[in-house]
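Heads up: the structure comes next, in structure tokens.
Below is a slice of the complex: some chains, not all, each in place.
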Amino acid sequence: MTSDPFFHPVSGFDLPRFAGVPSFMRLPHLPPEHSRRSEVDIGLVGVPWDSGTTNRPGPRHGPRQLRDASTMIRAQHGVSGLRPFEMVNCADLGDVGPNPADIQDSLDRITAYYDDLVQAGITPLTAGGDHLTSLPVLRALARNGPLGMVLFDSHTDLFHSYFGGTMYTHGTPFRRAVEEGLLDPKRVVQIGIRGTTYDSEDRDFAASVGIRVIPIEEFHARGPGDVMAEARQIVGAAPTYLSYDIDFVDPAFAPGTGTPELGGPNSYQALQVVRELQGVNLVGADMVEVSPPFDMSGNTAFLAVSIMFEMLCIMAAQRAKG
Amino acid sequence: MTSDPFFHPVSGFDLPRFAGVPSFMRLPHLPPEHSRRSEVDIGLVGVPWDSGTTNRPGPRHGPRQLRDASTMIRAQHGVSGLRPFEMVNCADLGDVGPNPADIQDSLDRITAYYDDLVQAGITPLTAGGDHLTSLPVLRALARNGPLGMVLFDSHTDLFHSYFGGTMYTHGTPFRRAVEEGLLDPKRVVQIGIRGTTYDSEDRDFAASVGIRVIPIEEFHARGPGDVMAEARQIVGAAPTYLSYDIDFVDPAFAPGTGTPELGGPNSYQALQVVRELQGVNLVGADMVEVSPPFDMSGNTAFLAVSIMFEMLCIMAAQRAKG
Amino acid sequence: MTSDPFFHPVSGFDLPRFAGVPSFMRLPHLPPEHSRRSEVDIGLVGVPWDSGTTNRPGPRHGPRQLRDASTMIRAQHGVSGLRPFEMVNCADLGDVGPNPADIQDSLDRITAYYDDLVQAGITPLTAGGDHLTSLPVLRALARNGPLGMVLFDSHTDLFHSYFGGTMYTHGTPFRRAVEEGLLDPKRVVQIGIRGTTYDSEDRDFAASVGIRVIPIEEFHARGPGDVMAEARQIVGAAPTYLSYDIDFVDPAFAPGTGTPELGGPNSYQALQVVRELQGVNLVGADMVEVSPPFDMSGNTAFLAVSIMFEMLCIMAAQRAKG
Amino acid sequence: MTSDPFFHPVSGFDLPRFAGVPSFMRLPHLPPEHSRRSEVDIGLVGVPWDSGTTNRPGPRHGPRQLRDASTMIRAQHGVSGLRPFEMVNCADLGDVGPNPADIQDSLDRITAYYDDLVQAGITPLTAGGDHLTSLPVLRALARNGPLGMVLFDSHTDLFHSYFGGTMYTHGTPFRRAVEEGLLDPKRVVQIGIRGTTYDSEDRDFAASVGIRVIPIEEFHARGPGDVMAEARQIVGAAPTYLSYDIDFVDPAFAPGTGTPELGGPNSYQALQVVRELQGVNLVGADMVEVSPPFDMSGNTAFLAVSIMFEMLCIMAAQRAKG
């Protein structure tokens, strides 16, 4: 399976990387009405939304900065030599338009948008947005049954509610997803959890439904290779979602996020953990919580899109086989 | 009328300005349960909230940065020689706790908080928050009838709705306030309006109800003195609210805001326009749309609190007269 | 004359301004191979290039940042009420691809690109790039005879050469343009010139060929209205080019540039001077020397695109008249 | 032993973390005259002072920024599950007011303040200030005999004098402390020392009095666990002071300091080394040299307060036992 040259990104040898309208990874931009959208295998989608944020806002600006930073991504993976854009048809599908002043309206708009992608057979690679973004995406992707999930994060996002009963925030999406039957908790692994906590309510819930939580101390003690072997075993061969909160990474490497926690992995490990998912049956993936107003050097966005390229390589290899 | 020394701010000669827990203008901090709260004449209140923001977020961080910057304010007005903290009892009343993930809940919390202030006879000086903040405050202050209003802003904030019917955003508060009978449109003047627009729907509404809009071109042509004379005439002697969106000021002087517009007044004029309100019957005032993530030098916050000190001098003089 | 709705920008009421792939002013992006490019009346073009820069580099990053900032521009002019996007077909034509390591190659590429635009009857509105950008653009636009020019700048850019004989830098474009017969010096006016100088060689040249230089002292003394009346008289009714170096504006309002000079106009005047060109026969215009690495707040880019909108309004009104 | 609810911090579930007057860890603020101050077990104190700084200044702004960052600290330790605020009475005691233009006066003011704390039975946890801060604190804490000390730092701060005989700078506090009998050099360990040096005068002094210096090369070779086991042995069971200069940490993780040195520990190790002091008899601790003007992301302050929380957990466990 090879891709149509129409879907190849612009090369930096032809047009310098600082030039041109910045689409994701310099891919063609295919808005909903575009005639060739039905040919897309993997669609990169922005969800510029942060209404679920309980502390420092900003991820609504994430997709645009991620597009800008993504112009640094070249055609070939540095280690595997894979050239994903030549294996399957990739495209920038544009952004889902959220309603910044209405959470329920936004949840509905996002799910509707992803329902269309699922119907068109497009595997979505999402650039958030805060972590509440994962919930409406999962609602579309799990129409045929609960999914497994690998979560890289410093928080479980499994809380029941905030501020006296508010159910939809960026601290609750996976509680809702389990309650709604979108995730199979036995096939969910959360990696990198750390930081001070209010209490253990989230961890107690995880334990009660069978979600595997790997705190950062265990991650550092065992090493990424060993931890990811367990993760692969947990999710198995069934359909799986990959969710990556950039605050998984240590804030020295990824300062541009709203709720950083200290003591996380470095940038080498941040890439490595995704590489270790080679072969996992990914039906979708997201990169969330990149907050440009707190990313003065732009390095957070560059790391985040580099991780997205790792995700894309795995998804492309799988679809090419498929 | 003189104030109780308990309500005097800490002097920078006694404790350097960079020292100490930062309350507004180094005043005593009196949370709701404080025993001496009933003695307060003018209460400085923070509303850390930006859920109505349709573009760049951040004003939720405003009150804290404004407190920090306010430690630079000294005891005496540089021109009039007024010493407001010695005239009436001033205090930092803390922040209203909003619900960052629920607009209606937040609107209700804010109004309830201000209802208490009104009942206690405290004149509120508010540090927002985005401009939607003014609406729930006005709901409490206008219990006895519609108020006049002087608005400094580059936008009218008179739109009907956003994003296909969303009624509560920072672009709609005064449309709602007029509809709800909180403002007497004939006694409302809006100063500094400018920038590109979607259409003229807001201006048409203003014209239809009798709100006086003074665009920035007229402001620059006539000068602050002449414009403010007209403003005083419009609001007259009846109870009046003062609302100051920091984006009234040119972004070179106040970059830390979410929706800047070019060609505004400089910092001298920004202070002067408030001084010109001496004698107006202010029942409350707010400073909104200060967005710390976009205020790298901190100068926006310093300007904003300096303007708040101008407001305070007017309110203190008025309350001292009784 | 009205525009085809295909060429209308996306509204912020439909899709928030922070969402979507950022084209200039949210217009459709029509790369060279696009089928509807021939219908374009006014084309916005980026020239991401700074090889002529003799001091601080960065304008190669200008077009991308200008696109980002331009998403804040709305449909209607705030003062005149003009809606340019509905008057003529406007589009983002993408960037000319320069060769960052070869000046002569880049000069040729740019001229070739603009030759095509001229042939297609498209009036170009250029986002640079450093000021050397104007030279290859003029080479294409002046094929039928020398043009008049209004230049807003703090430097004359009329030097003979730099560094012992280097003829093509951002300090020499208009010397070359006069020598090559692209500009009619009698119809050239340079406004805002200031700062320390090496010597008077540039001014002597201006005087010798009849270029009118209005230093900033004269600008402040006479006021923008009077100065621009003279400028209109100088260029007259014949075809004229408008070149705007952002360092014309005071660095407090436009810090993001490589060679700032102090004491310039404020942001209100920066817009006003272009408005005063209403009716001038503009065959092209550029905004140059915006340097994102030195524009930490992003306000320089926002000012620059706001000025570009003023230019666009003049060009649209003229083309609509036909 | 459990704490009085009066001394519990505000929860982020009740009031968002960005709201409210920022006291240390959202604890009640008890200035010297407060009626309940005598009930405090562990007091967090700011010393906003940098008159001993020989290179880049700024730590005078440390306590305020540390308070702001500390609002991110939650109730429970992520690994041990300890809830220190519920074990003993903790409070923010405000700042010691230094004299920024008189070193001797400031030294005296600080010692007098801490004498009062000692008399009141309060264990102090200090937020500096530059490293000279430790000296006047030690003068109060060592009234009953010399203390042991664990120092995390990249410098020994054991120099005799600077600039031709100046005895009180941030490079000399522990030389003075040994000379004055405040520290028992045999029970002092300095960890992380590195960087270029003027000479070996400080190391020679350390060797001559029996201070154990562990350079960063040894730290990296042996690992934090092994090094801290030795540290615990050196200080033993007798009263010990803990001093933490944030420049111990690598500047990628803690850029906001005046004299950074390269090659230090990462943020995980920065926390871990304090955790390893569990059981040590701490009579006081400080976090010094946080310099907000050089901490553009705010991550340095967040790391520093997170380390302070680690200190607090150890001190609370000990007092709760005590």
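Order as written gives the chain letters A, B, C and D; numbering starts at 1 within each chain.
The working rule: contacts are C-beta pairs under 8 Å (C-beta built on N, C-alpha and C of every residue); 3 or more make two chains touch, one makes a residue touch a chain.
It should be emphasised that the depicted structure is a prediction, and the values quoted were computed from it without experimental measurement.
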Self-check item: Given 4 placed chains, full-complex copy number
Solution: 6
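Definition applied: only the chains that are shown with their structure count from here on.
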Quiz item: What chains do chain A and chain D have as common neighbours?
Solution: B
Practice problem: Note the shortest touch-path length, in steps, from chain C to chain D. | Solution: 2
Self-check item: Higher-contact pair (C-beta pairs counted), A-B versus B-C
Solution: B-C
Quiz prompt | Separation of mean Cα positions, chain C and chain B [Å, integer] | solution = 39
Practice problem: Could you tell me which residues belong to chain D and also touch two or more other chains? | Solution: 14, 16, 18
Exercise. If you connect every pair of chains that touch, what shape comes out? Choose line, ring, star, complete or other.
Key: other
Quiz item: What are the touching chain pairs in this one?
Solution: A-B, A-C, A-D, B-C, B-D
Quiz item: In their complex, what parts of chain C are in touch with chain B?
Solution: 11-14, 16-18, 72-79, 81, 252-253, 266-268, 270-272, 296-297, 299, 302-303, 306, 309
Quiz item: Within the complex, which stretch of chain D touches chain B?
Solution: 14-16, 18-23, 29, 46, 48, 60-61, 63-64, 67-68, 92, 94-95, 97-98, 100
Quiz prompt | chain B residues within the chain C interface of the complex | solution = 54-56, 162-164, 193-200, 215-217, 220, 250-252, 255, 259-260, 262-264, 266, 294, 296
